[in-house]
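A single protein chain has been omitted from the complex, and every remaining protein chain is retained in its original position.
Each chain carries a letter (A and B) given by its place in the written order, and its residues are counted from 1.
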Amino acid sequence: MDIALIHVFNALLYASVLFLIAGGLSLIYGVMRIVNLAHGNLYAFGAYVSAWIIGYLSTSVAVGEAGSGAPTWVLLALLPAGALAAAAAGALLEPTLLRPFYKRAEEYQLLVTFGLLMIIDDVIRFLWGPYPLSASVVFENFGSVTVGDTLYPTYNFLVIGVGALAAVFLWAFIYRTRFGVVLRATSQDMRMSAALGVNVNRVYVQAFTLGCFMAGLGGAIIVPSQSAVLGMGVDALILSFIVVVIGGLGSLEGALLGALIVGVVREAGITWFPEVELAVLYLMAAAVLLVRPAGLFGRA
Amino acid sequence: MSVLLETKAVVKQFGEFRAVDRVDFRVQEGEVLALIGSNGAGKTTLVNLISGLLTADEGHILFRGHDVTKQPVKERIRAGIARSFQLVNLFDQLSALDNVALAIFSRQGKTRRLLSLADADRPVWQEATDVLALFRLDAHARTLAGGLSQGERKLLDVAIAYALKPKLLFLDEPTSGVGTREKAPIMDTIVSVVRSEGISAAIIEHDMDVVFSYSDRIVAMHQGTILADGTPDQIRRDEKVLTTLIGTPEPPRPSQGGG
Partner (left out) sequence: MSTVTTVVIPARSPIRRLWYAAPVLAVLLVLPWVAEQYQTILLAYGLVMAIAAIGFNLLLGYTGLLSFGHSAYFGVGAYAVALMVKYLGVVSMELHLLGAIAASVLVTAIFGIACVRYTRIFFSILTMALSQVLWSLAFKFFWVTGGTDGLRVPTPTLLGVVTGKGDKTAFLVHQYYYYVLGVFLVCVAIMWVIVNSPFGRALQAIRDNETRAQFVGIPIWRYRWVAFMLSGVFTGVAGALWVPLNGLTTPDILHWTFSGKIVFMAVLGGFRTFVGPIVGAVVYNYLESYAVGYTVYWQLFLGVILVVLVLSLPTGIVGTAERLMARRRGPR
């Protein structure tokens, strides 16, 4: 029973982070019809920035008691810095690099984001070096709770909470605000929206920034429990591809469902069929594409 | 004259909307027929059902006595049904000559050959050149289809269908999107080719001048059904047609749209 509960928590943990990354990817595709191959790198970027700040403050003597670093709540408050950094990167990249490509063939869009992937990968390497960057102090300071006979890290609940909150906020944002209406209209019919006076360029940069923010937030909240490492972006991208393919490219509900499915299958896979865990996930994505090309929630 | 194509109570439904409603439609051998009707009357849907772009929900389509209702496009082409498109569908990155040659290769079952050079097949190139000449496109043989003028594209579209050596040719608005002055030469070219080869043609057209001057028979559709069927003279005097189609403010449309 306790074991089952822990499996559920782990699945939710994966799902929360995956939802943030894949939701951002899907949001960007839904509005702009661009698949951003560098999306995973923005997640990695968020993770690195947060880890760097936390690492710096937690060892810095200037703040707090000598040797002990800043108190946990300060670190926690600064954790979202990674998300903001990723959002800033997105706000910078969309007008400069992506905008020239909206009228060009899809393959060029994929290629330019692939180039971006290579660039961001090395920018991270340049800024923070080849070694993992840890922010585990936050994770450790949270301690753990007992679930039955086992200890379970308290911090993980925070991650799950942030994932759930993000889903709720996003839903409210898209369906309950004026900006959401504009966003949905633009994703339905860009030309019509433009004709009706929507500033499409602005909507695009906002959507892209929001998508990057989500990716960065995913990186920021996971980095205390897993260090930031090179290559984490590419792996995350592929996993979020699976999520959006299952859920439907461009659909946030789909991203949520897809993240839950992938979270559960990953947890089950790691426990019971570790050799084929990833293969099963990819095959699931392929199978969904074959049966329902637009995904479980997608528009045909 | 014998019946070439016959539809029996053909139905096509899009959700709640019945685009084609139990239509009995007939094409005789060797005739040039015009399909008229306002937008949404079901003309293009009917042609799509016969050519195989869509599959009928109910009813039967008989071509030379054989039931082709459920046959794939390829089989219908082999049987002798070809079509052009309202919004021209060409292979833009291939030359005009290649566009036509491809249809010939396909007709002869040669597109399966992957270890012989297409350019080395003299008879095919000769035939393709002849077809282009027939449609007065020989001067543009080496021009990429994407670089042709709208009128030339319309002709090339028909030339591709013609190169399949059909017995029945559907032309979906062959002069739409073309300047008024260009219309007559295009229709002259198409109709003279079709008549000299004895091909039956069914033309969807909105321009009533074109309709009355080039067709042997006119079929008028309205709301998914056939409203009237007769010679140009009969149709001109048909009251139903006058009130629902010609009399109503349905000006000859200069631009393209759904048919």
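The working rule: a contact is a pair of C-beta atoms (placed from the backbone, for glycine too) under 8 Å apart; a residue touches a chain by one contact, two chains touch by 3 or more.
Since the structure is predicted, the reported quantities are computational estimates derived from the model, not experimental observations.
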**Asked** With respect to the chain omitted from the figure, which of B:Val27, B:Ala41, B:Val68 or B:Ala103 is a touching residue?
**Response** B:Ala103
**Fill in**
Only one of A:Leu92, A:Val145, A:Val168 or A:Val276 touches the unshown chain, namely A:Val276
**Item:** Of B:Asp24, B:Asp92, B:Asp209 or B:Asp233, the one touching the omitted chain in the full complex
**Value:** B:Asp92
**Item:** Positions on chain A contacted by the hidden chain, ascending
**Value:** 35, 37, 97, 100-101, 104-108, 110-112, 114-119, 121-123, 125-126, 130, 234, 238, 241-242, 245, 249, 274-279, 282-283, 285-286, 289-290, 293
**Positions on chain B where the hidden chain makes contact** = 51, 53, 73-74, 77-78, 82-83, 85, 89-95, 98, 101-103, 105-107, 110-119, 121, 142-144, 146-147, 160-161, 164
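Everything below uses one rule, namely that only the chains that are shown with their structure count from here on.
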**Item:** Distance from chain B to chain A - Cα centre to Cα centre, in angstrom
**Value:** 52
